[in-house]
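A single protein chain has been omitted; all remaining protein chains appear in their positions.
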Amino acid sequence: MKPAAFDYIRAGDLSEALDVLGRHGSDARIIAGGQSLLPMLNMRLAKPAVLIDIMGIAGLERVGREGDLIVVPAGVRQAALMKRPGLAGEQPLLAAALPWLGHYQTRARGTICGSAAHADPSAEIPLCLVALDGEVRLRSRRRRRSVSAADFFSGMMVTDKADDELIEAVAFPVAMTGTGYAFREVARRHGDFAIVGCAAVVTRDAVHLAVAGVADRPQRRSFPPLAGSALTDALNGFAWELDARDDFHATARLRRDLVRSLGQSTIGEAQRCLA
Amino acid sequence: MPRLNAATRHRVAFTLNGKPVSLEAEPRLLATDALRHGLGATGTHVGCEHGVCGACTIQIDGQPARACLTLAVQLEGAAVTTVEGLAPERDRLSVMQAAFRRHHALQCGFCTAGILVSLDAYLREQPAPSEQELREVLSGHLCRCTGYTPIIRAALEAAACLRGEPLSQPSDREPAHV
Partner (left out) sequence: MKIETISWTGQSLERVEDAALLTGRGRFIDDLGVRPGTLHAAILRSPHAHADILAVEVSAAAAMPGVAAVIIGRDLARLTTPMVAGLKVAVENWPMAVERVRYVGEPVAIVVARDRYLAEDALDAIEVEYGPLPCVVDPLASLQSDAPVLHDRAGGNLVSDRRFRYGDPEAAFADSAHRVEVTIAYPRNTGAPMETFGVVAEYDPHEDAYDILANFQGPFSIHAVLARSLKVPGNRLRLRMPPESGGSFGVKQGVAPYAVLIGVAARIAGAPVKWIEDRLEHLGAAVAATNRVTTLKAAVTADGRITALDWDQIEDCGAYPRAPEPATLYRMHGNMTGAYDIASIAIRNRVVLTNKAPTGLVRGFGGPQVYYALERLMQRIAVELELDPLAVIRTNLIPGGAFPYRTASGALYDSGDYVQAFDLALAEGRLADLEARRDAARAAGRRYGIGFAAVVEPSVSNMGYITTVLTAAERQKAGPKNGAQATATIALDPVGSVSVHVASVPQGQGHRTVLAQVVADVFGLPCEAIRVVVDLDTGKDAWSIASGNYSSRFAAAVAGAAHLAATRLRDKLAAIAGSQLGVEPAQIGFAGGAVFAKGDAARTLPFGRVAALSHWSPALLPAGVDQAIRETAFWTPPELSAPGEDDAVNSSLCHGFIFDMAGVEVDVETGKVRIDRYVTMHDCGRVLHPGMVEGQIRGGFAQGLGATLFEELAYADDGAFLTGTFADYLLPTATETPDIEVLHIETRSPFTPLGAKGVGEGNCMSTPVCLANAVADALGVAELKLPLTPARIAALVAAPEPALPETHRQRTGGLGAAKPGDRALRGQGQAEVAAAPDAVWAMLLDVDTLASIIPGCHGVSKLSETHFKADVTLGVGPVKGRYKAQIRLSDLDAPRAATLSGSVWGALGTGGGSGRVTLTPAGEGGTLVAYSYEAAVGGKVAAIGGRLLDGAARAIIGQFFAALARRASPARPGFIARMLGRRP
């Protein structure tokens, strides 16, 4: 289990990285934390011709604030965001979700943007981005653009990112007053990919529930604050719409059941935060 | 901008357990192979090469990292710590290592290096961990011999010892939820 050969470029600044990416397109891969990419290289599932290491680029490792957005550049490791002072107040959903992300040892290396780029349908970062209606900031040699999370994730490990683009940063909206947040997840073991993950964002007027692990990408639905059978029906509809599949770890039935039950308890928890 | 060609070997220099080292590495050479076969630091073990088992955990600039998910070229300029660097002297054990021996927290010892390296990093961050916190840190490591309980006991005892506290009795501990 050894990687196939590739050239390795230690980018000194972003424009260098973008130049190489522009030249090589899909034959090049960005490496940041490497926690998703390296297993694929070792198994030879991926055989890029060029790896572009962006972790030496100054400035990419600092989390920033732009108004009501927490901006997380490409070099920010998961552990660093988790340790950000005041994160639980700034965006409680992120603070709740991050400890579920892999393990202590992988969070120390893995980056937030890398998780977004990998676009695993069960992963926590894409789920939070979609739940919070966050944005993904893409950059190529030619242009910079910002894509809403809902548009960015387009399928199983497939995103709107073009081959010559990299994720410069992702941005999470900060917590709003009068809004409750909750995150819950069921996995086979601690740290495993979610069978189902739920993130709820709740105001007095609306409920937004995002679900990971069921469809080929995190999916969000919004509905008015329902209760009783109306809520049950709404969650049941959502559960069916996600077109759950059987796989080795769980059945489609369990996944739908978890959307119904975990969805409800996650919404309930978010509503209690509101009260 | 340094571009390291796939087909040739490139000099990579870093510090290993406080000492400067260097080796010649192709870009694709994994840090596990570089440490073990390039530099002879065979204490770091290879159990899965896909980042799950944790046997190869090392510290890069004080933070834990899976060496199997790290390229040797990524170690350039870093301060790397492996299990060989944990004891204060060659013929002594660290507080944690001694606690592992007292508690029979290892059997085959293959996973142990990674666990010790993780705990060393974690206790610097959190010197007074709960059992539950330790279990979560350890969940990034697979041990097939011990059932984990003696590892938890050793780690709690070593943490207390490092804080300068007297050794606690097992009955003082709150059981963790698993």
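Per-chain numbering from 1; labels A and B assigned in written order.
We take it that a contact is a pair of C-beta atoms (placed from the backbone, for glycine too) under 8 Å apart; a residue touches a chain by one contact, two chains touch by 3 or more.
Keep in mind that what you see is a predicted model, and the values were worked out from it rather than measured.
Of the options A:V63, A:L87, A:L254 or A:L274, the residue whose C-beta touches the omitted chain is A:L254.
Of the listed positions A:M40, A:A162, A:L226 or A:L274, the one in contact with the omitted chain in the full complex is A:M40. Although one chain is not drawn, its touching partners on chain B can still be listed: residues 26, 28-29, 36, 41-50, 52-53, 55, 82-84, 86-87, 90, 93, 97, 100-102, 104, 106-113, 116, 134-136, 138-152, 175, 178. Although one chain is hidden here, its contacts on chain A can still be listed: residues 1-5, 29, 37, 40, 43-48, 118-122, 155-159, 186, 188-193, 195, 216, 232-233, 236-237, 240-241, 243, 245-254, 256-258, 260-262.
The rule we apply is simple: only the chains that are shown with their structure count from here on.
Against chain B, in their complex, chain A makes its touches with residues 1-12, 16, 31, 34-35, 38-39, 41-43, 49, 51, 53, 55, 79, 99, 102-106, 108-109, 189-191.
Listed in rising order, the residues of chain B touching chain A in the complex are 1-7, 26-28, 30, 33, 49-51, 54, 57, 60, 63-66, 68-71, 73-74, 76, 118, 121-122, 136-137, 139-141.
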